[in-house]
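Written below as structure tokens is the structure these notes are about.
Only a single protein chain was left out; the remaining protein chains are all shown in position.
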């Protein structure tokens, strides 16, 4: 378990270290195990799997969160994560624009607003 | 317009020629313009954009449709499309498994069932 | 209460008498009150309100169910209902096509498939 | 009708009296009947039914609103309502964490944020 | 293409000129083509189609966005658009209330809050 946690911690810190810290901090008093599950399971089990490179994983996540349209904070975290693992701003914008076809214009426009916020924060 | 349609037709036939034929045939009596919009706009405008390779576009679509969980036929078409543009079965399976983190187990399990159906059909 | 039920029953039978009968029959052994709520509340309270004509109410319902994409049987019932209260096939098809903009192509395509089924059944 | 309204008013005031007052106040100028339907139908008809205790009803509502992820104010109202009918903070947190399995991590994390806000407000 | 853009621009400016300006401005640096697609495709292709009057189109959009519940800014834009093309406040409120039946009370209540905001802004 500890090994999976440490693998997950390394992965989440590679993808988005600030989001990682904020998440664990936010959950520590009310639902610390949920923070542990994110690290251990989502990052330690899912993101560390072979068979798909990290850039594709992050673009797929940006696609899904844009299409679902109900998880703004996580969408912004993964836009930042996509940049951190080497996706270009253009690739991120393209994935979001493509969601017009699957989830409609509002989802894509709100996804672009999220990207704009992240790009401006990073500078 | 004709130029955009022909660009889109070439793209949709690259991605999934059988789905393309079935779609246009299905819609031709009741809503032919909807078939035209798919070709012209979704494929002629969105899929032909530079800035993101076709494999990433298909994986992003598989991610979104798996997560949304309410468009079975289109998910199967894009799993086939992903294969046709060079994604491996493993990459497709990985994108679907990753959706556990964003849309839960039922969405991912139903996505895998769709992949299984497509892989078996293709052999 | 009886008065609201009878007002609702009259309304549901105006909109889709076959669906009404099937619904009440289907629910009568397992959840008869749910059938009563549909008649009394959805039709007796909501559909009988002044301020919006019945055709607009049915088109709005077709729009919502197409966009949500997870209630096939009810979408077909309301496409039939829309026809019964005087919407043309063209108006129904147009509302569904417009959903491309708000819920993407798969939702609209699956909505058109539903309309096709209903139109063919009716002849 | 008056009887159902008064039964519903008693129920909504048992579950969350502040939310009840705010809701009726908010809707009174623009859509007073919607406020009446909430009281009469949602609380007077649904919540007063036998066959399931009130604590289970509130936990089921917290589960559904967490999973849907698009109704923040109502989720907070029902977290408070769950506390008011005797659910423990731990039970609420557990229901929300369980939604990881059905709606993914972002839905659960955002649900926990809602719980945190409510718990802090109450003290 | 220019012709479709100008037709779309005229349509979007008929429906909601302020939203149109804000959208194009917002997207111009980060995803100008997305702004173009909205104008050219959503308004130039979809809203200009014959077969359904503009008031019905706007009411259908308000219905869909209320039911989906995850696109607040666009819902407000289309409530304003519905007013601009001649829908009455009462018709808009009625469409939103009707969504109780298809998407539940929280979606309808949040839709009414959006309408209230728009009506107050307009005065």
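By letter and in written order, the chains are A, B, C, D and E; residue numbering begins at 1 in each of them.
As a working rule, a residue touches a chain if its C-beta (ideal position, glycine included) is under 8 Å from a C-beta of that chain, and two chains touch if they have at least 3 such contacts.
Because the structure is a prediction, the values reported are computed rather than measured.
J.: Could you tell which one of E:15, E:68 or E:101 touches the chain left off the display?
T.: E:101
J.: Footprint of the hidden chain on subunit C, which residues?
T.: Touching the chain left out of view, subunit C contributes residues 23, 26-27, 30-31, 33-34, 37-38, 42, 65, 68-71, 73-74.
J.: What residues on subunit A make contact with the chain left out of this view?
T.: Given the touch definition above, subunit A has residues 1, 4, 33, 37, 41, 45, 49 touching the missing chain.
J.: Counting contacts across the full complex, list the positions on subunit E that touch the omitted chain.
T.: Output for subunit E: 67, 99-107.
We take it that only the chains that are shown with their structure count from here on.
J.: What is the set of chains touching both subunit C and subunit D?
T.: Chains touching both subunit C and subunit D: A, B, E.
J.: Centre-to-centre on C-alpha atoms, which chain is most distant from subunit D?
T.: The most distant chain relative to subunit D turns out to be B.
J.: If you average the CA atoms of subunit A and of subunit D, how far apart do the two points sit, in angstrom?
T.: So the centre of subunit A lies 30 Å away from the centre of subunit D.
J.: Quick check: what residues of subunit D touch more than one other chain, meaning two or more?
T.: 33, 37, 68, 70, 100, 105-107
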